[in-house]
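I have placed the structure first, in the form of structure tokens, so that the comments after it can refer back to it.
Missing here is one protein chain; the remaining ones are kept as they sit in the complex.
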Amino acid sequence: MSDEPKVALYLGYESVIGLEVHTHLRTDSKLFSPAPVRYGDEPNCNTHPIDLALPGVLPVLNRAVIDLAIRVGLATNSTINERSVFSRKNYFYPDLPKGYQISQYEEPTVSDGWLEIEVPVATGGKKGKKGKQGKQAEPTKKRVGITRAHLEEDAGKSIHDSALAGSGTLVDLNRSGVALLEIVSEPDLRSAAEASAYLRKLRAILRYIGVSDADMEKGQFRCDANISLRRPGDELGTRTEIKNLNSFAFVEAAINAEIERQAEVLDDGGEVVQATMAFDSNTNRTSVMRLKENADDYRYFDDPDLIPLQITEADVEAVRAVLPELPDAKRDRFEGDFGLSRMDATTLTANLVLAQLFEATLEVYNQPKSIANWIQRDVLQFIRDKDIEIEATALTPANLASLVELVDTGRLTVKNGREVFLALAESGGDPAQIMAERSLEAVQDTGLIEGVAKEVLANNPDSVTAYREGDGKVLNFLMGQVMKATKGKASPADVKRILESELQAS
Amino acid sequence: MRASLPAMSRITPEQVHYIAALARLSLDEGDVARMAADMDRILEYVDSLAELDTSGITPTAHAIELRTPVRDDIAAPGMDPYLAVSNAPERVNSAFSVPKVLDGEER
Partner (left out) sequence: MDDRATSLVAQRDALASGTCSSTELIDGAVDRHDQTNASLNAVLGLRAEAARAEAKESDVRRAAGELRSPIDGIPILLKDNMVQRDEPTTCSSRILEGYVSPYDSCVVEKLQAAGAIIMGRTNMDEFAMGSSTENSVHGAAHNPWDLERACGGSSGGSAASVAADITQAALGSDTGGSIRQPASFCGVTGIKPTYGRVSRWGLVAYASSLDQIGCFTHTAQDAAIVLQTIAGHDERDSTSIPDAVPDYSAALTGDIRGLKVGLPKECFETEGTDPEVQERVRAGIAELEAAGAEAVEVNLPHTKYGVAAYYLIATAEASSNLARFDGARYGHRASGVKDLKEMYERSRSEGFGAEVKRRIMLGTYVLSAGYFDAYYKKAQQVRTLLRQDFESAFAKCDVIATPTSPEVAFKLGEKTEDPISMYLSDVFTVSANLAGIPGVSVPCGTSANMPVGLQLLGRVLDEETLLRTADVFQQRTDHHTDRPGGIA
């Protein structure tokens, strides 16, 4: 294994953390029913008799999830099992209409994979620091094992809110049956920061390969954390589980709160009891929600209504052939092939659409550093200001390439180029045309600029005198005058050079 | 041929209670005794399977071999929500209504 990053112990205990992530798969219909997958609608309007568990209904597998599961397997270096079996997990709850959930138990579709994460190095805390004050320590890489990823159906929603539900509970089965992939990590994580890094990485990959939108606010990416403590070298301690953490901030806070709680219990000479914990973000503390005296008896058995899933090598290769390049590989390639800095490459590849825009633009106009610059500076600014996705702009690889080239060749000043950019992003079009329409074309004729410079100098004798007496700042004023007279169409570099030359000449 | 079933044990009332709880059935004391006796009888009968040596035999989950049937990912319109709850013993608009969940049983 790669060098284990040194992680601070808390009160001398090592934290052992494993994460289970439930992610909604991007499908139009549910896992075993043709009902639509939609959010926020009236209760029970996105259901089918299958989702209501009416007498006599039967499940049929949604073909699309097979492809998505294979993508996840490939993206996490996992084994994609030739044969996987759907099992019934039996328990009673109002949001589980059949009284069982169709899941996968002993034979999941994906198993034995890993993800690489980058972990910020602990500076050692009270024990002293590494490196100079303020210097960023190089993050270390760490491999986190993925035990398995399996398909299962989501449950519906129970609404306990007394304003709506009175003294009872309301049940909405719109979400019942939506396809989930449960991704289980090995207990390889050793801190809340590592946990957060793992989740961010996993989420980015899922979005990158189009498997899930992983919108945490919509509950499309939910995390359960399993935490135990031990003295380094000891056997694993008793673990507790915190369920349904649906923001990165909560995950870190909850894990840290639970580590503290367990450490205090152990330090007081007590024992950690197996339980499901709840996290209160107001008090920043965890508390017992439900004791787990015995493991729940789910009485798993192979679902007799479903046939085991067979995936062939050909199926896997077909997916591999069209799988998007993963973020890390893309970033490395951008660094290597295009000579971009690590930071630039990372920014450009953080979002798949952004990366695709970059590469497509490159194909039209092969100047990677230039284009990278425009994208990082202007494109990102634009979408941030407007709070939209890149796809919502009117930019195309062709029009962006054209603009960048116009500026690079001096036909547009940078300033005017940025104005044209705004027009392009807003409403598209041809930069050259916009340039002409708005008379923004740069003045490159040095003769013309000389003429204007001469005129400006003639009109501002005091400034000329000041310059000769050593006042350098007055040059800016004179440049400003020339720029004004040329309506900003002369490049500042040219203007400066010509003015200086005129000033020296006279 | 070693017997592979556990030694014949009487089903205890505790076991009956445990199973009944798993199955969400409530049995009064008379029922519990009767149920324990019935289950004992039946399990004694099925214990005959212990005579068979099944080592190395693959269990049959599906009598007839089939290829994985799949459905295209095309969403059909959802059913009318009021039809969905039309058989509900209790409902609030288009949501099912059930009694409250006790503390500690939340999921």
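For clarity, chains are labelled A and B in written order, and residue numbers in each chain start from 1.
Methods note: contacts are C-beta pairs under 8 Å (C-beta built on N, C-alpha and C of every residue); 3 or more make two chains touch, one makes a residue touch a chain.
The model shown is predicted, which means the values in this text are computed figures rather than measured ones.
Asks: Which of these, A:Arg83, A:Lys141, A:Lys218 or A:Arg299, touches the one chain of the complex that we don't see?
Replies: The missing chain is touched by A:Arg299.
Asks: Quick one: say which of A:Arg71, A:Arg88 or A:Arg261 touches the chain that got left out.
Replies: If we include the chain that is not displayed, A:Arg88 is the one touching it.
Asks: Name every residue on subunit B in touch with the hidden partner chain.
Replies: Contacting residues on subunit B, toward the hidden partner: 4-6, 11, 15-16, 19-20, 22-27, 35, 38-39, 41-43, 45-46, 48-50, 52, 54, 57-64, 66, 69, 71, 79, 83-90, 96, 98-102, 105.
Asks: Footprint of the hidden chain on subunit A, which residues?
Replies: So the residues of subunit A touching the unseen chain are 49, 52-61, 88, 90, 92, 94, 97-100, 169, 171, 295, 297, 299-301, 304-307.
Note that in this section only the chains that are shown with their structure count from here on.
Asks: Could you tell me the distance, in whole angstrom, between the mean C-alpha positions of subunit A and subunit B?
Replies: The computed centroid separation for subunit A versus subunit B comes out at 41 Å.
Asks: Mind pulling up the subunit A residues that touch subunit B in the complex?
Replies: Answer in residue numbers: 27-29, 34-37, 42-49, 52, 60-64, 66, 92-95, 155, 158-160, 164-174, 243, 289-291, 297, 299, 302, 304, 307-310.
Asks: Considering the complex alone, what residue numbers of subunit B touch subunit A?
Replies: On the subunit B side, the touching residues are 22, 24, 61-62, 66-81, 84-85, 90, 92-101, 104-107.
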